[in-house]
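What follows is a set of notes on a single structure, which appears directly below.
This part shows subunit A:
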Amino acid sequence: MNQKKIIAIIVRILLYAFVIGFFVYAGVNGYFSPIFEQSDTFWVLVGQHLNLVIISSFLAIVIALPLAVLFTRPRFRKYEWIASNVANLAQTVPSLAVLALAIGILGVGFKPAVFALFIYSVLPIFRNAVAGFNSINPDLIDAGKGMGMKAGQIFWRVEVPNAAYAIIGGLRTAVVLNIGTAALAYYIGGGGLGVWIMTGIELFDNAYLISGAIPVTLMAIGFDYLLRGVGYVISPKSTRQTADTATTT
Partner candidate 1 sequence: MNEYLEYLRINASYIWGLTVQHIELVGIAIIIAIIIGVSIGIYLTTNEDLAETVLAAASVLLTIPSIALFGIMIPFFSLINQGIGFVPALVALVLYSQLPIIRNTYSAIKNVNPAVIDAANGVGMKRRQRLVRVEIPNALPVIMAGIRTAVVLNIGIGVIAAFIGAGGLGTLIVQGITRTDMYSIVTGSIVVSLLAIIADTVLLLIQKRLTPKGIEN
Partner candidate 2 sequence: MISFKHVSKSYTGTEKAVNDVNFEVEQGEIVIFLGPSGCGKTTLLRMVNRLETITEGSILINGQDIGELNEIELRRKIGYVIQSNGLFPNMNIEENVTIVPDLLGWDKKKKHKRYKELMQLIGLDPGEYRKRFPNELSGGQQQRIGVVRALAADPPVMLMDEPFGALDPLIREKIQDEFLQIQREVKKTILFVSHDIDEAIKMADKIVLMRDGEIMQYGTPSDILIHPKNEYVSQFIGRDRAIKHLSLRTIAQLQEEIGLVEIDQSIVDSKQVNVHENLKDTLAMLLNQEADQVIVHDDNDEVQGAITIDRVQRYLHLEMRQKPAQSGGKEKVME
């Protein structure tokens, strides 16, 4: 075994040790106690959090994907840059601001939080789906036409499979962002695990902090893995690489 492999293994062991050490330390100090001592509240908060994320993400998918398809059709393609630039611009608005601004429109509570999360999720889903469709080699579409496929057949058999990985990639980004943003929903009365995190920050209470933050983190990592798995399963093998490489834009 060479030296480089040994370094890699040592780093890997250190990372695992760090994570395990953290959980042991937190456990020994009773930082997870609220989860067990107030498990009813905990599950209510988890449920609220999941509701916020799932409802808003679902709505975002339903709106963003058709829009992305529309703006990548030949007739509307010339307006695509406008939509993409608007999306890029809107992406610079901080997530907290989107939540805060939702108060102005819908007041406080669960609905404005869902609305804000929905707005914030539409953008990455739309952008990635557009990028996915645009990245399809025009020769493939040409080949499809050449063998007599109809527009619908080209769309379902050529475009969708080839864009699938990028589309799921956008979904992953959106959902992970969404879980994090939902942790701020407490601020506008939307509930969720953010309640414990904020309580922890305000009261300097490490137990609430950790009992809120760790479940949110695990939720984000879990959804990320889940969607990565979905992307892996539904996308053809040859299309997987492209979306994972470095971004240049």
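By our rule, a residue touches a chain if its C-beta (ideal position, glycine included) is under 8 Å from a C-beta of that chain, and two chains touch if they have at least 3 such contacts; residues count from 1.
These made the cut because all candidates are chains of the complex that A comes from, given by their letters.
Owing to the predicted nature of the structure, the values given are computational and were not obtained by experimental measurement.
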item	value
Numbered candidate touching subunit A, per complex, among 1 or 2	1
Residues of subunit A defined as touching candidate 1 within the complex	4-5, 7-9, 11-12, 15, 22, 26, 29, 31, 89, 92-97, 100-101, 103-104, 176, 179-181, 183-184, 187-188, 194, 197-198, 200-201, 204, 206, 209-210, 212-214, 216-217, 220-221, 224, 245-249
